[in-house]
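Each remark here refers to the structure printed beneath this line.
As you look at this complex, bear in mind that one protein chain is not there, while each of the others sits in place.
On to subunit A.
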Amino acid sequence: MYHKEKSIQIKNSASALYNNLSVLRIAPRRLTYFTVVHANVVNMVSASWDGLNYSHRQLQSKEPNVATSTSLIMQAAFCVLPSRDLLVVTSQKGIQMYESDGSIMVYWHALDTPETPTAQAVFARGISAVWENYICVGVSSGSILVFDVPSKGSNITLSEVLEEHKESITDMASECSGSQECIADLVSADDGGNLCVWKSGEEFQLLNKISGFDMSCSSVKLWKGTVVAGYGTGQIRLYEAVTGILHAEVNAHARWIYSLDIAPFSGLLLSAAEDSLVRVWHLTMTPETNSVEVAHLHNECVTDTQICGAKFCDGDGYAFAVTGYDLSEIIRYTQS
């Protein structure tokens, strides 16, 4: 179903972090951007679709104009809003937002880091753009910071802090089907496996809370009102977002899941774990019976590699890309 293409070499190897690959497709310029985190650096590659041009850039996590040392980065993700695309980088010191090509930092938000380290680590993790002009970022305390993003310029402001989770945020996702009819806009996940479903607005509204089973949910997606969650137990669960009804449960992987992705136009689901496997599934919604079907389509084994990032490169799922701990390349697969 898929075959391996030529890999893209990156300047550093990928670190073992959840969701450690972000992809931004720029159709008008026939380019795709990829970001992979290595310790305190974000490696950015811009790849032309004809496969002939690659350009690299590295971003560091530091406060602008201050000679402090860099801190470890937890996640880097592209945020696509109607008016603009931004690259958000979260670290142990704060949150940075760049123009999507990484050229200019437009915003810096410092976290409250204590003077002497405490037993509870402090960091930001979990990034999502939310309709229509918000970017939400999770924090180790369980708080979610909601930033209001103007259509251009750097006048980004902290609009709200959502305090619902009691454990560190792991991942967040917004409704990606493009449908305006969905009630839920955002889902957030934490280290205890708890999920919160939100409606965005000037004041975000908590629609539902789905309890975890004391096992970290490391990656989450929201599609057509369905939450798709990946856990440290290797399980994938599908819930109806607003009601919390469990639609399906898949014993998908033998180790911790590190990344999930959905191709919104085709309903393809990608899952990747520390067990060195990437799996492709197909989701079918039947609104009449209010059911969801999960069908397994394909496996790829990346030998001896604990995978840390896997993303589709386009909305149909025609191609996907994979990163692994200690690997200095982005592996690509395309449908045959």
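By our rule, a residue touches a chain if its C-beta (ideal position, glycine included) is under 8 Å from a C-beta of that chain, and two chains touch if they have at least 3 such contacts; residues count from 1.
Here is the rule we use: contacts and distances are computed from a predicted model.
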Consult the UniProt record of the chain that does not appear here and report its protein name from "Exostosin-1c", "Organic solute carrier partner 1a", "39S ribosomal protein L37, mitochondrial" or "GDP-D-glucose phosphorylase 1". "Organic solute carrier partner 1a"
Decide which residue listed in A:G234, A:G267 or A:G309 touches the omitted chain of the complex. A:G234
Which is it among A:N19, A:N43, A:N133 or A:S216 that touches the chain not included here? A:S216
Have a look at A:L17, A:A77 or A:I331 and name the one touching the chain we're not showing. A:L17
Of A:S259, A:T305 or A:T323, the residue in touch with the unshown chain: A:T305
Tell me which stretches of subunit A touch the chain missing from the display. 12-13, 15-17, 38-40, 69-72, 92, 116-119, 121, 167-168, 170, 190-192, 214-216, 232-235, 243, 245-256, 275-277, 290-296, 299, 301, 303-306, 325-326
